[in-house]
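Of the protein chains in this complex, one is absent; all others appear in place.
Should a chain be cited, it is by its letter among A and B, assigned in written order, with residues numbered from 1 in that chain.
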Amino acid sequence: MADYEIHEHDVLVIGAGGAGLRAAIEASSMGVSVGLVCKSLLGKAHTVMAEGGVAAALANVDPKDGWETHFQDTMKGGKMLNNWRMAQLHAQEAPERVKELERWGAVFDRTKNGKILQRAFGGHTYKRLCHVGDRTGLEMIRTLQDRGVHQGIKVYMECCVSRLLKDGDKIAGAFGYYREDGRFVLFKAKAIVLATGGVGKSFTVTSNSWEYTGDGHALAYDAGADLIDMEFVQFHPTGMVWPPGVRGILVTEGVRGEGGILRNKDGERFMYKYLPESTKNDFAATDEEAKTWVDAALEGKQTEARRPPELSTRDNVARAIYQEVKAGRGSEHGGVYLDISYQDPERVKKKLPSMYHQFKDLADVDITAGPMEVGPTMHYIMGGVRVDAETAATRVPGLFAAGECSGGMHGANRLGGNSLSDLIVFGKRAGAGAADYAKKLTATPTVSDESVKAALDEMEAPFSRPNGVNPYDIAKALNQIMSTHVGIYREEKELEAGIAKLEDLKAQVKEVGIKGTKAYNPGWHLCRDLKNMIISSEAIARSALSRKESRGAHSRLDYEDIDEENWGHVNSSISKDGDRMKLEHTPKPEMPDDLKNLFKKKEPVNA
Amino acid sequence: MREALLKVFRGEKDSGEYVTYKVPIEEGMVVLDAIHYIQANFSPELAVRWNCKAAKCGSCSAEVNGRPSLMCKSRMDKFADGEEITVQPIKSFPHVKDLVSDVSWNYRANEKIPAFTPAADADWTFYQEDIDRVQEFRKCIECFLCQDVCHVIRDHDRKDFLGPRFMVRSAGLEMHPLDTVDRTRFLKEEGGIGLCNITKCCTEVCPESIHITDNAIIPLKERVVDEFYDPIAKFFKTVFGGKKK
Partner (left out) sequence: MTDSTKTETPSVAAGGAQKAHTGLTTRKDNWWLEPALVACGFTLFIVYATFRVFENGHYEIGSYLSPFYSPKFAFDWWKFSPAILILWIPAGFRATCYYYRKAYYRAYFWDPPGCSIGHMGGHNYTGETKFPFVFQNAHRYFFYLASIVLIFLWYDVYLAFFQPTGFVVSGINLFMLLNVILLSGYSGGCHACRHLVGGRLDCFSKCESTKQQFKLWHLVTKLNEHHMLWAWLSLFSVGLTDLLIRSYEMGYVPEMRFF
């Protein structure tokens, strides 16, 4: 058997984005030994790409805001499919977590009276997103990173976990390799926190980075945890569409939060007609009203005017753009126009600096002088590992999950800004849950030699097939399957065809081969990533096929309406059953009456 | 279809060869796209570090035609037709493979900087004008291009100098309105700020357009002067008390 390094920690955190870092900081502060594994260099995780802000009901700008309203917005945005307890904890704890970031050195934009400034975002009743221009994620990750390095957390950079190892039913460790030289590493750990993010790399047009290969979803699935709500894949309405090289790169919702207007090629402000009946009254009915709202927002004043229609939830806006383009009213390169150029150029540059440079440098478009071309891009998966709301524990003892790879918090559709707050709220809880579990564990679990050997053999295998299938070809095929068959609109025939093709790919992936050595070999890394991508993709496709209704981000052409009676009270749940994927529909946790009552009032209320 | 010629360094531990590839050009294509094309079509084992391909993470640092740049921001259409484009790994840090260098020294350097330390009873009210300076520094995406191009590190191999990146980080902490630590002695003695001769290459290569020299290093140098080289300022500070608690 080849050599491998061994490290021991009480808690091992896999993933060093916002959730992973926050979990590691929390666990470490509770006095346990913590290892933090990240696939990239520290501070490069996908969190850096979050732009618009972190949602927290601080009520600095809109004094009427409170956790109850945030909770209701989150549940309504998730089409009531969310785990209510997670949504409640999230809304209640986000303000404290944000203030904590500030105390750790984060420097948020300020209001005129010296507090944290908050901006409007889709689906949020009030201006709620604490932000730093359009680079909030960078601020968050740098703050956590700098906090973490002074806490004695051991960081394993450019290290990738390929398997979780168990002792009986309990977590015992993880096996992986260093990207730099391919040497293998065994982590012995009492508890593991998964914070690996999403699955975007299975799609052609995505705002996600290469790291988003569904690692946590697949690792947890293989270890016996269940994945819920996997059919809910969020397409962000505004990604870049031109030039081809940058297709899919995110255009922050902050553009619309700052007053950006969506128009089709005829100049029509089309969002008015796509507002769902249920929320129509929350939005401006005329351009004048929308303008009043924007003007008030720019001056930091209160207004009775309602929000512009562009601030509808992401699922609505994405579908609207898709339909406009399909109806032949799209822009030159198959998107629609997003325009912020009517505002003062200096202000646009100050509030949206990354967007300004992104378009200037990559597309030769000056967003202060003309509109941007935007279209939907795969952005986020609401589904993930089922966790306990209080501790982020999965059903596998010793395994915890937080952030995008966990499920339940966002229901059928996530509101912008709720992901960053999700990371810090549940990152902290997962870290505490894992440290607590590790401390209480009486006997240290052991890792068997056989399980290590199996993990090692799996990693060595692609080198035994130097003339095997090119992993890049499989990745490309997977992208095509997911984009064609499991895209923004779905229907039975397409999904079934997609699943059949995925089965084919599963067979092919066993034949992938790679040349060269283990030293920094991206082709070899991809061989391993493919397995995770295919597991998470299959979970998405199967869950999507099973849910015979349209809800939130899940839109079925063959079942166009929401079906509260049959589908409003169940989550789809995926688990491993031998070699096949098992799908069940499990009852959604019932909300207690006091929370239910919040929704009966006409106006959003705070207790 | 138009084609580009990419001359890419291939090898391990600074020993290898330059290999030239022909890559078809698409509109809006960047050098990183071309590298990905080579990976997918000719050489899956070509090592390159990248994450977001949107100039936000600062992973894909390399030297394109001798200029330290982010490959995801280096557009192919700025090169002449048929021009051979040389792509090298960054020079200042140990080479690993192909376009990847070992930048872990930077993370160790970062750990030395005294952490953000607000007063326990701090009032967290402060204003935009107090943090405009700090926010510029916090735009840094840690691509380490400034570290790569800095001749103190690159040519003189002086690792007793923190490098521009960590001068920027230190400046962000020093100028934070609520921080209470004085880092001037640290900057002079462990940070090696005197080794910087402000020749500004760091500023030239910064993809976030941070005015590294003018806004971070020089103001820090002036603070070091206050403390160590200006007897009059030192006198006043001693008599009237320093600004830090």
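Simple rule for what comes next: contacts are C-beta pairs under 8 Å (C-beta built on N, C-alpha and C of every residue); 3 or more make two chains touch, one makes a residue touch a chain.
Note that the structure is predicted; figures quoted are calculated from it, not measured.
Trainee: Under the definition given at the start, what are the shown partners of the omitted chain?
Mentor: B
Trainee: Per the definition of touch given earlier, which of B:Asp77, B:Asp102, B:Glu190 or B:Glu204 contacts the omitted chain?
Mentor: Of these options, the touching residue for the absent chain is B:Glu204.
Trainee: Of the residues listed, B:Lys91, B:Lys159 or B:Lys234, which one is in contact with the missing chain?
Mentor: Once the missing chain is taken into account, the touching residue is B:Lys91.
Trainee: Hey, which chain B residues sit against the chain that's not shown?
Mentor: Touching the chain left out of view, chain B contributes residues 3, 7, 9, 11, 14-24, 41-43, 63, 65-68, 86, 88-89, 91, 95, 126-127, 129-130, 148-149, 151-152, 154-156, 158, 161, 174-179, 192, 194-201, 204-205, 213-214, 218-219, 221-226, 228-230, 243.
Keep this in mind: only the chains that are shown with their structure count from here on.
Trainee: Under the stated contact criterion, what part of chain A meets chain B in this complex?
Mentor: My answer: residues 40-44, 46, 48-49, 99, 102-105, 107, 109-110, 112-115, 132-133, 135, 138-139, 142, 146-147, 149-150, 155, 157, 180-181, 209-211, 242-246, 249-250, 353-354, 357-358, 361-363, 470-473, 476, 514-517, 519-524, 526.
Trainee: What residues on chain B touch chain A, complex-wise?
Mentor: 12, 26-30, 33, 39-41, 44-59, 73, 75, 96-98, 100, 102-104, 107, 110-111, 115-116, 118, 124-128, 130-131, 134-135, 138-142, 169, 172-173, 176, 209
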